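Before anything else, here's the structure in question.
Shown here: the complex without one of its protein chains, the others still in place.
Take a look at chain A:
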Amino acid sequence: MTLSLFNQFLSPSLMWTPLAAIALALPWALFPRQTARWVNNRLLSLQSWFLGQFTQQIFLPINNPGHKWALLLASLMLFLITLNTTGLLPYTFTPTTQLSMNMGFAIPLWLATVILGLWTQPTQALGHLLPEGTPTPLIPVLIIIETISLFIRPIALGVRLTANLTAGHLLIQLISSATSVLLSILPAVATFTITLLFLLTLLEVAVAMIQAYVFVLLLSLYLQENV
């Protein structure tokens, strides 16, 4: 019984062929590509407007050298938001519930911001490890604490996304299982669980979009510190 609750998170395979690649390619297939037309259709215009608004908002506080990251962060945001929301459909696999994938995004991008900071402005990058105005006896302690918090960042980034998505999917499965059992036994209680399931689904749609945004926002903040 306990094992079956986590079966939904197993990476799908067909005849020993991993299907995760198809799941990861889905966002690419869903969104239309830019055309050479002067005026595009409504869907493409809406997509361009959304990406433009998002990129403008994220990169407003970042200096000009950091604007090279615009394409990377905008496409990452679109990718994560699509994976998260399509994973809420019944019987779909959500790749962002896999810690390996989220760490695969978090660690290289975080490390890139750190290396960028150390390479282009090493004094500022190292100086930020000690908060301004720290009393002298606390200096070594605070430097160690700041260093630990620096290395915790990619772990927190990956685990945050994984835990939020996994917990949400698990809750949905638990409450929907309870509802299907209670429908025949106690229909009155089942109406309560159905209402709860509906509200939880709305919450999970919001969480799916917010967590994708938070992931990219935090990366942009780390970039802002180092560029």
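We take it that a contact is a pair of C-beta atoms (placed from the backbone, for glycine too) under 8 Å apart; a residue touches a chain by one contact, two chains touch by 3 or more; residues count from 1.
In this section, contacts and distances are computed from a predicted model.
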| Looking only at the UniProt record of the hidden chain, which name from "Transmembrane protein 17", "WD repeat and HMG-box DNA-binding protein 1", "Signal peptidase complex subunit 1" or "ATP synthase membrane subunit k" is the right one? | "ATP synthase membrane subunit k"
| task | Could you tell which one of A:126, A:152 or A:167 touches the chain left off the display? | result | A:126
| request: Could you tell me which of A:143, A:171, A:194 or A:214 touches the chain that is not displayed? | output: A:143
| Positions on chain A where the hidden chain makes contact | 61, 122-124, 126-136, 139-140, 143-144, 224-225
